[in-house]
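Step one of this worksheet: look at the structure below.
Missing here is one protein chain; the remaining ones are kept as they sit in the complex.
Residue numbering begins at 1 within each chain, and the chains themselves are lettered A, B and C in the order written.
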Amino acid sequence: MKPFRTVGVIGKRREPHLPTLASLCLALRAQGCEVLVEDNAALAEAPAGRRVSRQELARSVELAIVVGGDGTLLDAGRSMAPAGVPLLGVNQGRLGFMADLLPEQIADSLAAVIRGEYETEERMVLSARIIRAGGDGSSADAMPRIAINDVVLRNQASIRMLEFESWMDEDFISLHRADGMIVCSPTGSTAYALSGGGPLMHPSLQAMALVPICPHTLSDRPIVVGGEQRVRLVVCGDETLPPTSLQAMMTIDGQIGESLATGDAVEITRGAAALRLIHPAGYSYFAILRNKLRWGRGQTVLER
Amino acid sequence: MKPFRTVGVIGKRREPHLPTLASLCLALRAQGCEVLVEDNAALAEAPAGRRVSRQELARSVELAIVVGGDGTLLDAGRSMAPAGVPLLGVNQGRLGFMADLLPEQIADSLAAVIRGEYETEERMVLSARIIRAGGDGSSADAMPRIAINDVVLRNQASIRMLEFESWMDEDFISLHRADGMIVCSPTGSTAYALSGGGPLMHPSLQAMALVPICPHTLSDRPIVVGGEQRVRLVVCGDETLPPTSLQAMMTIDGQIGESLATGDAVEITRGAAALRLIHPAGYSYFAILRNKLRWGRGQTVLER
Amino acid sequence: MKPFRTVGVIGKRREPHLPTLASLCLALRAQGCEVLVEDNAALAEAPAGRRVSRQELARSVELAIVVGGDGTLLDAGRSMAPAGVPLLGVNQGRLGFMADLLPEQIADSLAAVIRGEYETEERMVLSARIIRAGGDGSSADAMPRIAINDVVLRNQASIRMLEFESWMDEDFISLHRADGMIVCSPTGSTAYALSGGGPLMHPSLQAMALVPICPHTLSDRPIVVGGEQRVRLVVCGDETLPPTSLQAMMTIDGQIGESLATGDAVEITRGAAALRLIHPAGYSYFAILRNKLRWGRGQTVLER
Partner (left out) sequence: MKPFRTVGVIGKRREPHLPTLASLCLALRAQGCEVLVEDNAALAEAPAGRRVSRQELARSVELAIVVGGDGTLLDAGRSMAPAGVPLLGVNQGRLGFMADLLPEQIADSLAAVIRGEYETEERMVLSARIIRAGGDGSSADAMPRIAINDVVLRNQASIRMLEFESWMDEDFISLHRADGMIVCSPTGSTAYALSGGGPLMHPSLQAMALVPICPHTLSDRPIVVGGEQRVRLVVCGDETLPPTSLQAMMTIDGQIGESLATGDAVEITRGAAALRLIHPAGYSYFAILRNKLRWGRGQTVLER
C-alpha cells in the first residue's frame, strides 16, 4: 500500500494520554513524516508538530491517528469521513472495536503502517437530518450530520414513553410505543444497539438496523434494512402535553443531542462518504469480536 | 405487466384444500389459461387440467399457484426458484408471510393477476451442501440444495448440546456451544430465526443471519452477513462419543433432514437463482408484518 | 364474602369517563351503598355522593372503585394499599392487567360484587426510599413511598449511560453500566419490566425482579430475589461531571420522579401492607395474560 507522508494527530483532552501523544509524534517524525497536531489545550505540552484546527487537519493530512477511547474515535471519525481521510486508532489500556494499536505498539506496528504495510477498510456511516414540523427545511438542524455508530430517538423526560412512527422510503413500517429507537450502522451494531437487543452486522454489509428500546409491544423487534434505503422516524403527539413541548431527543453517537417536538422527524440515510479505517496487517474483525465479547472455548459461562 | 397464459397448480394433500383447488382451476380456465396440475393423489378428484409431474410443471408454466400453508409454499418454492417460475400463494383461512390470496379472493384478485395487474418481487434463497469429513465431495449430499427460509444445524439427541465452529469465507468467526445454529434468508427471518431471537431482515436485503439456538455464552448473538459471503458450520467432536456417531442434524426449511457426524460441515451460500413472488397490486411487506406480528396502536400490550 | 356498604369512587380527570362515573354512582346507590366521591374538579358534574378528599376516602370506605386506565389504578393503589382499602378497577374501552370491569358490566357484575360475590387477591407492593449521600436520613425523600409496579433508576440526560451498584441486603451484587435498572413487583412484571426483558412473575409470588435497562455487559441479566430481601441501588460517580450534578432519576410507577446525585442510593423493600384487589367471581390471572399478550392457538404468529 501507499506509505503515509503527512500525518495528523488527534488526542483526547485527558492527562493519561499525553505521554502516548508525545511518543507518537516522535515516532512519526523519526519515520520522516510531516506531523500536524490538532490545536487544542491538552496538547500544549506535546512535542512539536504543526498546530492546526480540526478543519485544516482534515484538509491536509493523508492519515489521522487518534489517541483515546471509542468516544474520541467517533468524534474524529465524524470529521474525517467526509474529508476522505483514513483513521488509525491508538487506545490507552485496551483495544477497542475500532482502536487497533496499544501505546506500546507504536514503536513497531506504527512504523510498518507508515511504510505502507497496512490494510484499509471502508465502513458505511449514517447521515441524519431533522425535519421540523411546519418548517421549510431551512433551519440549521436540517443540515445533515454524520453518525459513525448510531442515531437515536429517545424520550426526553425519563418518566414518559414515546410514541413515534417509522418509515422506510415511502412505506409505513409501524407505530411504536417505546423508550425510543436506535438506528445503527454495521459499526454501531457492537455499541448501544447491541445493549438494546440488536444483531451484530458485519462491517462489509451495506445496511442499517432499527432497534426499538424497551418496546411495549413484544413483537416490536429489530429490523435490518438496506443501506440504500431512507429511514424516517416521526414523533407523535401526546394528547396530555401542549403540542409545542419538547418530548423527544435525537442523539448522534451518544455525543450530540437535539430536542424534538411533536411532528418533528429524523431522516436517516447512508452517508455520502464512507469512513476509511487503517489496520495493521493481519487485522481480523472476528478476532476483535471474540476478544471483546469473550467468545469461544475458554469463555463459556454455562455448564450442563 | 405481462399476462400469464400457462399456469401450474400445486396443492397440499389435505382435504380442506380440495374445493379451493377446484374453484382455482375453474377460474383459471375461465380466464383462458392453460392449466397444469401437479399429479398427486390428493388432486385426483380436482377438475381437469393436465396432470404433470412437479418437474414437468416447473419446465412448462409461466406461473405456479400454490394452495396451502407456509409449508406447502416452501416446498413449492424450492422447486420453482431454480426453474425461474414465479409463485403465487393461496392460503386457506388466513394470509401468511408468503401467501397473498384467500380462497374467497380467487374470483376477483386472481383474474387481475392473470391479466397482468401484479407486482413481482425477488427473494434471495439459500443454497446448502454438506461436506463430509474425509470425503471427496462426491457423495450425494454434497449436491447443493435450495432453502427458502433457513438451514439449521441442530443437536441430534436432545439431551446433549452441540459444539461447532462458524466461518465466513476464510475467516473463523467463533466456536459455539449451543443447541444449534439457524442460518436464514431475509424471507426466513420471520420464521424459526425470529423465535430464536434473530432480527427481521427486509426482503430486498441481500444478507443472511446466523442465529445461535440457546447458546451457552450469553454474548453469542445473531450476526448478519452479506449475501455474497460463504458461511460454513463445522461439527466438533464430543470426546465422550465415538467419532463416527451421528451427533448433529441439518434441516432445510424445517422439512428435510440429514444426519451429520464429527468433522462434517454445512456450507451455505446464496442460491444462484432468486425466488420470484407474484403479489396482487398494492402489496405491502410491512402491512403483512403489522398484521402477522400485531404491531401498532391497537395491539399494544402494555400500559404504564 | 362480606357485602360492601360504604364505597369510594375515584375517577380520572378526563371527559370520556364522566358518563361511566355517573352510572357507577347511580348503580351503587341503587344497591343501597353510601357513596363517597373523590373531591376533584373533573367530577363536579357527577351525580351526588359525598365529596371527600383522597385521604378521607381512604379512611372511610370499605371498597374503592377506580374508573380509568392502568395509570389511574396505580395512583389510587398507592393511596389505598397503606389504608387497607381494597380496589376494583373499571376501565373504559378494554380490560387491563388490573381493571376487571368494563363500563357496560357495571349494571350486572358490580351488583354481584357489592352483594358479596367476589374474590379477593393480595398483591405485594414495593416501598422505596432515597438515602442521600452524606445526608442524615432526615430529608423529606427519606420517607418511604409505595410503588405498585416498579421503582426505576434511570440516567437523567438521555445522552449518558449510568454507572451504579446493586446490593441485596449486605451482599454486593454487581456494578452495572446501563441506561438504568427496573425493580418490579409481580404486579409490575407485566408492565415496563416486561419491555426491558424481565420475566413474568405470578402475583402470588413474594419476590422482586431486578431488570437492567440496555446493559453494556450482555450477561447482565434480570435477577429475581425474595420479597423479604432489601435491594439497594447506588449511583456511582462520573469523573467527567462535578460530583454535585444530578445524574440519575428515580421514578415510582413511571409517575413520580426524583433526581439523584452521585452517591445517592435508592432502597427498595416489600411494602408493609399489600394491595387488595377485588375481582368478580371467576377471575383468572392467566386468562388476562392470554388475552393481553395474545397467547394461544389462534394468535400464533409464526409458521414453519
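Methods note: a residue touches a chain if its C-beta (ideal position, glycine included) is under 8 Å from a C-beta of that chain, and two chains touch if they have at least 3 such contacts.
Quick caveat: nothing in here was measured; it's all calculated off a predicted structure.
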item	value
Contact list for the unshown chain, restricted to visible chains	A, B, C
Hidden partner chain, touching residue among C:Glu38, C:Asp75, C:Asp100 or C:Asp220	C:Asp220
Given C:Met1, C:Ala30 or C:Leu175, the one touching the chain that is not displayed	C:Leu175
Contact partner of the left-out chain, one of B:Gln55, B:Ser195 or B:Ser284	B:Ser195
Missing-chain contacts mapped onto chain B	152, 154-161, 178-180, 192, 194-197, 213-216, 218-219, 249, 251, 254-255, 257, 293, 301
Touching residues on chain A - with respect to the absent chain	69-71, 96-97, 149, 190-192, 194-195, 218-219, 221, 253-254, 292-294, 299, 301-304
For chain C, residues in touch with the removed chain	161, 168, 171-175, 177, 194, 198-202, 204-205, 207, 209, 216-226, 229, 284-286, 289-290, 293-297, 299-304
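Going forward, only the chains that are shown with their structure count from here on.
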item	value
Superposing rotation of chain A relative to chain C, computed on C-alpha atoms, to nearest 5°	180
Cα-centroid distance, chain A relative to chain B, in whole angstrom	36
For chain B, residues that touch 2 or more chains besides their own	194, 218-219, 221, 293-294, 299, 301-304
